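Excluded from the complex is one protein chain; the other protein chains are retained at their positions.
Labels A and B are assigned to the chains in the order they are written; within every chain, residues are numbered from 1.
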Amino acid sequence: MRKSLRINHHPLLGEMDKKVISFTYNGEKLQGLEGEPIAVALLANHIRILRRHEESGSARGLYCGIGHCMECRVELLGKGQVRACLTPLKEGMEIREGSRLPNAITGRVDS
Amino acid sequence: MRHVNEGYIVCRCEEVTGKQLEDAYLLGAITSRQLKMKTRATMGACQGRVCRQLVNLWLSKKDQCADKGVEPLSYRTPIRLVTFGELAGEE
Partner (left out) sequence: MSEVQQTDLLIVGAGPAGLSAAATISADRDFRVMVIDEFPEPGGRLLGQFHEERNHSWWIGKIVAADLIIQNTLAGVMIQCGVSVYGLELLPDGWRVLTSKGDIRTKYLLLATGAAEVPMPISGWTLPGVMSIGAAQVMANVHQVKPGERGYIVGVNVLSLAIAKELVVAGIEIEGIALPPDDLFAMEETNPVAAIELLTRLSDAAPAPWMRWGGKLAQKMKLSRLIASCFPKKGVKVWDLPLQLRTALVSIQGVDQVESVIVADVTRSGEIIEGSQREIEVDFVAIAGGLYPLAELAALAGCPFLYVSELGGNIPVHNERLKTTLPNLYVAGNITGVEGAQVAMAQGRLAAHSISYDAGWFACEEEPKLLDAIAEVKEVRRSAMIQFHPEIDSARKRIYELFEHWM
């Protein structure tokens, strides 16, 4: 198990005081802090791939971190596509990576 | 000589490369708006918040005389992700 990326004792900013909760990503059970953005909880678990480009399927992750770039769109069960960098994590959330669209929708012809 | 690398992506949302901008330019798309129409750069999910600056910068270097004030790209509602539910006033 890799070490979490959380900064536990920040010399100037102190500690985060949030409750640990559970959620799933692509079916895998994970833990995060209540209220932190989904993308942050995933990053703390070393998960960077949040989406596949709709047409090419290339991997995408967090880019701007403040809701401008739309790169971190994930599928949140019951809500549809949300920006992982702005959406607060709640207990029991079921999240999946944003997926590549089927060829029938994009009209893509794979060479 | 400048290090030329036009094969990589400029518009992340629509996966438009520098090469595609170059090709469109050579075909006569010489303003930001024309480049956008031709290549779809700036027309993706972020609505150009990321690459609009790049397209303008690229163009200004292509054409040193280009006036940055000429034919700027416009903005249209909605400028943020909004669901039909939210439009209908759902919580």
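To be clear about the criterion, a contact is a pair of C-beta atoms (placed from the backbone, for glycine too) under 8 Å apart; a residue touches a chain by one contact, two chains touch by 3 or more.
Just so you know, these numbers come straight off a predicted model, no measurement behind them.
**Q** Pick out which of A:L30, A:L43 or A:M93 touches the chain that's been left out of the picture.
**A** Answering carefully, the residue with contact to the hidden chain is A:L43.
**Q** List the chain B residues touching the unshown chain?
**A** Per the touch rule, chain B residues meeting the hidden chain are 1-10, 12, 15, 18, 49-51, 53-54, 57-58, 61-62, 68-69, 72, 74-83, 86, 88-91.
**Q** Across the whole complex, list the residues on chain A that are touched by the chain not included here.
**A** Its contact residues with the unshown chain are 5-7, 10-13, 16, 35-37, 40, 43-44, 48-50, 53, 58-69, 85-86, 88.
Everything that follows uses one rule, which is that only the chains that are shown with their structure count from here on.
**Q** Please give the residue numbers of chain A that touch chain B in the complex, ascending.
**A** Against chain B, the touching part of chain A is residues 53, 55-56, 58, 60, 63-64, 67-71, 73, 80-81, 83.
**Q** Quick one: which bits of chain B touch chain A in the complex? Just the residue numbers, please.
**A** 12-13, 15, 44-46, 49-50, 80-81, 83
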